[in-house]
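Quick notes on the structure that follows.
One protein chain omitted, others in place.
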Amino acid sequence: MEVVVQITFGVIAVFILVAAAMVVSVRNVIHAALWLIACFFGVGALYMLLEAEFLAVVQVLIYVGAVSVLILFAIMLTRQITGEGVRQLTNRWPVVLAIATLLFATVLAPTLINQQWNVPPAPPLGTPEPIAGPAELGRGFVNEFLIQFQVVGVLLTVALIGAIVIAYEERARRRKVLTLAEELELKRLREQTSPTVPAPVEAEPVVQESRSASER
Amino acid sequence: MMEPPFEIEIPRGRVIEVQRDDSRVRRGGGLLRGMAVIWKHWKESFRLNRSYSQIHGTFTIQYPEEKPRIPEAYRNMPILLYDDETGHELCTSCFQCERICPPQVIHMTQAKDPATGKPVPAVAEFIIEYDACMSCGFCAEVCPFDAIKMDHEFELSTDDHAQLTVHKAQLNRPISYYASIAPTMWAEVRESALKKLQGNIRRRPDVIGIAPHLTERIAARRAELAAQAAAPSPAAEPASPPAPSAPTEARKLTPEEKAAKLAAIRAAKAAQAGDGVTPSAEGGTPAEAPPADDKAARLAAIRAANAAKKAAATDAAPAATGEPTTPTPADDKAARLAAIRAANAAKRKQAADSVDTEEGS
Amino acid sequence: MLNAVPLPAVLTLAAALFCIGLFGALSRRNLIGVLMGVELMLNAVNINLVAFWRYFEARYITGQTFAIFIIAVAAAEAAVGLAMVIAVYRHYVTVQADEIDRLRG
Partner (left out) sequence: MYDILQALINGTFGWGWPDWLIYLISSLVVVTIILVVAPLQMLFFTYYERRVIARMQDRIGPNRVGPEGIWQPIADGVKMFTKEDIVPEAADRIVHFLAPCVVVAPTILMFAVVPWGPGMTPVDLPTSLLFFFAVSSISAVGLMMAGWASNNKFSLLGAMRAVAQMVSYEIPAVLSLIAIVMIVGSLSINSIIEYQAGLLISNRDLPGIPDLGLGWFVFTPVGFVAFIAFFIAALAEGERTPFDIPEADSEIVAGYMTEYSGMKFGLFYLAQYVLNFLLCAITAILFFGGWQGPGVNWLYAQAITPTNPDGNGLFNVLAGALGVFYFLLKTYIFFFVMVWLRGAFPRLRIDQLMDFGWKFLIPLTLANLFSAAVWVAFTRWGAAEGMLITVGWSPVLRWLAAFIITLAINIGVYLWLTQVYAASQAERRRVELEELSATL
């Protein structure tokens, strides 16, 4: 049984690392985003292996279902997709690579491996182990972590509003053709409140003027 | 606020707008109303509906098994009528339909009296290209003798394209058939059509103008009638009339003979039409046909005449001597083709002539 | 899991993921690529938290709670970050980080 778990862990680890490496190295940004999704999936699987079921499901729901879709949307809205003929990495990427590799090889890995972690002994196989599930989490959110929970809620709301405010685009490019129903309703509107709404005749010279100015 | 049906004049026309904020469709009520309508349709759809005046019920007709009830005025492809009793076709080859046909798919040749060579108010060959016909029904409307009518038959699909060029033999339908598919429409024209037919029959010698597949039967019946008329003397009976007394056409015409004869007639006619340019010009018609047309017509006529000659050499002459021979089908076909071509050319010529005449006068 | 895979293995995996994410965040020119690198780093941190939770105090919820907070913060970060990327793109018509250099003399 242990061998199965070890193999599974190995497969998941390799999958995560390969996907992550592809994310940072692939030229096509869409492919990078898709590899990122694969990486999120691998992390979700790792959570499942670590018996954090709720977290695994949340990982899939939020990262795969929402964040990655957001990223894909952003990529498509910014239209820099294929990356043909465009450098994807900065000029200093070897330096960065060296820093990252050195950080991992000389600092993180040796420390993590050599540290005495004093992990409490695992219970023998087969005995049920009390693991905190979603119910305990829910209780925790409304008791000891209530303040933090509220703060995260406020943060999300602020982020929502902020994202809208930042990405909001004035509707500058409006279509100039009315549908039949709109024409109708406009006419009725004018009849109701004729003084407030400017007639199109008045607006027309302005448009023409600005156009001619831009032509010059 | 305006009244609910809000009417307004815009440059593109007049528009009636239904108010959006109808109180009956507020708060999702409109959705429920729409669903109720569809529910009624679903519920009622298990009942067959054949009345066409109701909006509920299933209209579907299981086509190959069930046939739709076709209204009388339905029109698909033109057919030719013949009289059930006498076997005479109503068509007099007046060329009205050929002229009016928008896609130009009707072709016909007039029958001639073999004895005198004069045209007879009957049709010798009648061809409609069903594949190009657009079912407009102009031919049926224009026909002064009610000879051409629109059929209700619509299962015409075939994998043989040539089959869609339909000849007279396949076009012929008895009047009783048309009376059965369109009783009121036939009743309206019945009197005048039959009266005109009687007039035409009088001008048709022998079996000309009789539907081809009936020729034999009618001839036999006539002979019988003749025999009955000559019945009093029993001595005459053994020398049974058919063979000697009936003219050559009254014999059973083998298809080959028929075709040969037809080709000969057509070729002769074409030749006449082609050659007749000069006589008609001499005969006082003021305008000369435009040279190009004239030439084309002449060429076609010569070609047709040659073909006809060839055909005549092989079988018309033997037929004249009373020796029934079998002409080779290839020749027959060639002759037929030539005849049609010649006829077309002649027709074109004729049309040009008539235009010229009009202009001249 | 506890007996089969030692804790340092999981932590090393997280560290490697973190370093890859760091590399991506620092070396990618595309702003969205940078954001993706940051997401990788956040995920590495989350793996760490969950691993510690699982190996040390599975009966309590602290580790998981922290991970969930980080996921929420990451989602907020992604939303705002991508909104900024789109705003930048509208303004400069590029998302390459080193081409947005209005302040350079």
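We just call them A, B and C in the order they show up, numbering each chain from 1.
Please note the rule applied: contacts are C-beta pairs under 8 Å (C-beta built on N, C-alpha and C of every residue); 3 or more make two chains touch, one makes a residue touch a chain.
Keep in mind the model is a prediction, meaning the values are calculated, not measured.
Engineer: Taking the complete complex into account, which shown chains does the hidden chain touch?
Structural biologist: A, B
Engineer: With respect to the chain omitted from the figure, which of A:14, A:95, A:158 or A:189 is a touching residue?
Structural biologist: Residue touching the chain left out of view: A:189.
Engineer: So which bits of chain B touch the chain we can't see?
Structural biologist: Touching the chain left out of view, chain B contributes residues 20-21, 26-28, 31, 34-35, 37-39, 41-42, 45-46, 49, 55-60.
Engineer: In the whole complex, what residues of chain A lie against the chain that is missing from view?
Structural biologist: The list for chain A reads 1, 30-31, 34, 37, 53-54, 57-58, 60-61, 64-66, 68-69, 72-73, 76, 81, 133-135, 171, 174, 176, 178, 182, 185-186, 189-190, 197-200, 203-204, 207.
Rule of thumb we're sticking to: only the chains that are shown with their structure count from here on.
Engineer: Per the centroid of Cα atoms for each chain, what is the distance between chain A and chain C, given in Å?
Structural biologist: Going by mean C-alpha positions, chain A sits 10 Å from chain C.
Engineer: Between chain B and chain C, what is the gap in Å from one C-alpha centre to the other?
Structural biologist: 84
Engineer: Hey, how far is the Cα centre of chain A from the one of chain B, in Å?
Structural biologist: 75
Engineer: In their shared complex, at which residues does chain A touch chain C?
Structural biologist: Against chain C, the touching part of chain A is residues 1-3, 5-6, 9, 13, 16-17, 20-21, 23-24, 29, 32-33, 36, 39-40, 43, 46-47, 49-52, 54-55, 58-59, 62-63, 66-67, 70-71, 73-75, 77-78, 80, 83, 86-90, 92-93, 96-97, 99-101, 103-104, 108-109, 112-113, 115, 117, 119-120, 122, 125, 129-132, 136-137, 140-141, 145, 148, 152, 155-156, 158-160, 162-164, 166-167, 169.
Engineer: Which of the residues in chain C come into contact with chain A in the complex?
Structural biologist: 1-13, 15-24, 26-30, 32-33, 35-37, 39-40, 43, 46-47, 50-51, 53-56, 58-61, 64-65, 67-69, 71-80, 82-87, 89-90, 94-98
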